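Worksheet: the structure to be examined is printed underneath.
With one protein chain withheld, the remaining protein chains of the complex are depicted in position.
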Amino acid sequence: MSPFKQQIRYESQRDLRFADEIMATPGCEDLGGCIQCGTCSGVCPLSIYMDHTPRNIINLARAGFKDDVLTSNTIWLCASCYHCTVECPKSIKITDIMYALKQRAIKDGVYRRGIPIPVLAREFFNMVRRNGRVTENWLATILYLKTDWLAMLKMGGLGLKLIRTGRFSFTMDHIEGREQLRKLLEPSSNNNTSASQGAKQ
Amino acid sequence: MSHHDHEQKNGTHGAEEVRIGVYVCHCGSNIASMVDVEAVAKFAKDLPGVVLSRDYKYMCSDPGQELIAQDIKEHKLNRIVVAACSPLLHEHTFRNATKRAGLNPYFMHMVSIREHASWVHTDRAACTIKAKEILHGAIARVALHKALEKAKVDVNPAVLVVGGGIAGIHSALTLANAGKKVYLVERDATIGGHMARFDKTFPTMDCAACILTPKMSAVRSHPNITLWTWSEVVKVDGYVGNFKVKVKRNPRYINEDLCVGCMECIKACVFKEPKFTDEFNQGLSKRKPVYIPFPQAVPPVVVVDPATCLKLKTGKCKQTCVEACGERKAFDFEQKEKFEEIQVGTVIVSTGFKTVDPHKLPLYGYGIHPEVYTALEIERLINASGPTGGHLVTKKHEEPKSVAIIHCVGSRDEHTNKWCSRVCCMYSLKLAHMIKAHTKAQVYNFYIDMRAAGKGYEEFYNRVLEEGVNFVRGRVAEVTDWAMTPEEEGRLVLRVEDTLAGFVRRIPADMVILATGLEPQPDAQDVRRMFNMSCSTEGFFLERHPKLAPVNTPTDGIFLAGACQGPKDIPDTVAQAGAAAAEALALIDKGHVEIEPNTAFVVEEECSGCKTCISMCPYTAITRDEVKKKAVINPAMCKGCGTCVAACPSGSIRQNLFEDVQVLTEIEEVLVRES
Partner (left out) sequence: MRYSYFPGCSLKGTGKAYEESLLPVLKALDIEVHELEDWNCCGATAYMAVDESAALKLSARNLAIAEKAKDEVLAPCSACYLVLRKTQKYIQEYPKVGGEVRQALQNAGLEYSGNVEVKHPLDILVNKVGLDAIKKRVKKPLTGLKVATYYGCQIVRPYSAFDNQARPVAMDKLMEALGATVVHYPLKTRCCGGSLTGTISDVGLRLVYILLKEARKNGADIITTLCPLCQFNLDAFQDQIKSRYDDVTTPVVYFTQLMGLAFGIPESELGLKRNIVPAEPALAGKV
């Protein structure tokens, strides 16, 4: 195998509908106006860990390089601190775009394996759909069971501390109106746990 | 007058028989592709009063116009209708053609079957019917037209220039050199504007004061220029060629004619040390209550600040200044504001700009971190006559090891101003060049796009690139004092994405310069109301046409020059100032202005004196004759907007070219369904 991999991109590799699909999600309409100034990456506390900076994600998304965008770790590292949204000189709601991309990655099933966040999102989603509330330590336990057994061992110490300080809930919290909640969420729950209507608004 | 008048239907108007010539233009394929022009012309032939009806490929061409002229002579036509493009484009063309043939040009009526028909519809059959209907209305209307003459108004050759920056100075000198009387009114104590505060100008690195002060001196010594500084225009009345302007002369407490600018009073002032904010030096130094803005001020006369002068505030002072002035006796603490009334024919508004307040960008830390400066502050610091004698040092008087220049501060930003301020990239490059040349500091320029579009500008950018200035393409996210590494301790740190490299960088700096953008003066709305101008959504004064009339305003006789119309550099400002002077000179040279006759007039017998129309007029063209108790319309100021015509409860106001019977007849005939 040659160590020299071709980096060129052809027009046929672009998904020309991708940008419009993202922009159709409420909050993401201004994607087209980006002047690539890089303020978002500059304020983002996570950008230094991302394989593509937020600015570059907007650039790639706008150009339709869908796979690069959806398989990046950027969208999962976004902690929704909204600093980019607030500082963007074009008033682009980048956080909302990150959400739209998360939704799309889960829906298309192309999220990066090895990053626990999509699994966390999905388990959170399921727990709330079923119970109406989240019981944090159970959510964390389920997450570790499904992603990283070893991490659970490391977190064991923390678990004990939480029990000691009374911050560990042994029972699953739930609401009375679970049936009402089911009716409320019905259309979207039809699309399964990885559903997203977002892109098709 | 009823529009059902039988006479008119038969094609007669009063005693005279109406003979109408109709011309339907193809406009190449612009009209002909969607309108069956031959059919339309044929249709017109049978309408009452029409003698001939033609279709032609390009009516606006010479042969097209000749056609009209010839037909008028040969067929003794006394009314013309042209159905073609928008009257905005060629109404004057056809009026002139009509006039050349000896017929009153207002017997020509033009209607658009391009913008109103062929360009906005896709159904050819329906479009042709519409064109017929439009034409029918026009033909009925033109029969009712009356002969009209343009009015002539004399133009006063004196000119008022408002604002004494480089734009105002250049306009004033151009006009004065052409032998015209110029009043130059400037709000500040000296002329010179922002340019007087710059150190060097890009791209030539000319010293701003060195190229400006000769012009300032010329203004002072020019016999044709009356220079009023520390003064403001407070009222403008009148119309093109005949403006009456009231100017308020604020008290300097100095008799300008007696002060020789020796500045002994400043030395002698009871305040031994300067204590008050020096506005000229952007607040970086202090001045005394009596001061001169800068050494080369024009006029070279001191000014006393009533807010800080002890004599003026408390009445109790040793007045060592008066003593130092001695025999010249230039001080006058009793001086009051004075009003001057002048009459001019044209006005040039050149009131300049203000820079963006950097407090609006909190993450850059202006006002919180002492070493964050605006570009204007740095201009003063590096200027030899500035507070540090031209040495770029921190507030602790240390030489910076690293200086950062942030572009686009308050520009291209929806949180402050959306526009690009045009000059900041270049002045940032200039500052970078100068700091590199005069200090040992590392210089960084943080930009989004490098805008270097003028003559010699790209070459200057290249020069700065080669001098080793660090260019980082990225909009700085924040300027912080949070240090992460030993090299950052005690310094300011800029966090920015180097977008070309694709990673985030933290860059320490000892001084941070914000390239603040340009925006309209805070009182732009008040000024524009005073001169009957408009502002664009950005707040700059609005030109009549962005491409073809950049120095005219919709108000005749009022012109714009310089940054008050939009951000621009010095070459463009001077060019625009020359253009405004030329426009003024054109009016003055012609000596008179011709007013279109589509003005409103009051039928005196029918006017009830109710005064409804007076407050309605957007051009303040209507006054009340207190003796006759009737409304009077000044045709020179009337723009023919028709508001008063519609508002008059007794219908006693009519409008030439838009009389009720003319308009209603056109409507009636347009509504007749054709096939």
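We just call them A and B in the order they show up, numbering each chain from 1.
Everything that follows uses one rule, which is that a residue touches a chain if its C-beta (ideal position, glycine included) is under 8 Å from a C-beta of that chain, and two chains touch if they have at least 3 such contacts.
These figures come from a predicted structure and were not determined experimentally.
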{"item": "Hidden partner chain, touching residue among A:35, A:128 or A:142", "value": "A:128"}
{"item": "Contact with the hidden chain (one of B:339, B:482 or B:503)", "value": "B:482"}
{"item": "Contact footprint on chain A, counting only the chain that is left out", "value": "25-27, 45-46, 49, 76-77, 79-83, 85-86, 93, 95, 99-100, 102-103, 106, 115-118, 120-122, 124-125, 128, 132-137, 140, 143, 151, 155, 157-158, 161-162, 165-167, 169, 173, 175-177, 180-181, 183-189, 191, 193-198, 201"}
{"item": "Touch residues of chain B, complete complex, unshown partner", "value": "362-363, 368, 480-482, 484"}
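Operating definition for what follows: only the chains that are shown with their structure count from here on.
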{"item": "Rounded Å distance, chain A centre to chain B centre (Cα mean)", "value": "50"}
{"item": "In the complex, chain A residues that touch chain B", "value": "35-39, 41-43, 47-48, 53, 55-56, 87, 89-91"}
{"item": "Touching residues on chain B, where the partner in the complex is chain A", "value": "363, 408, 412-415, 448-449, 473-478, 495-499, 502-504"}
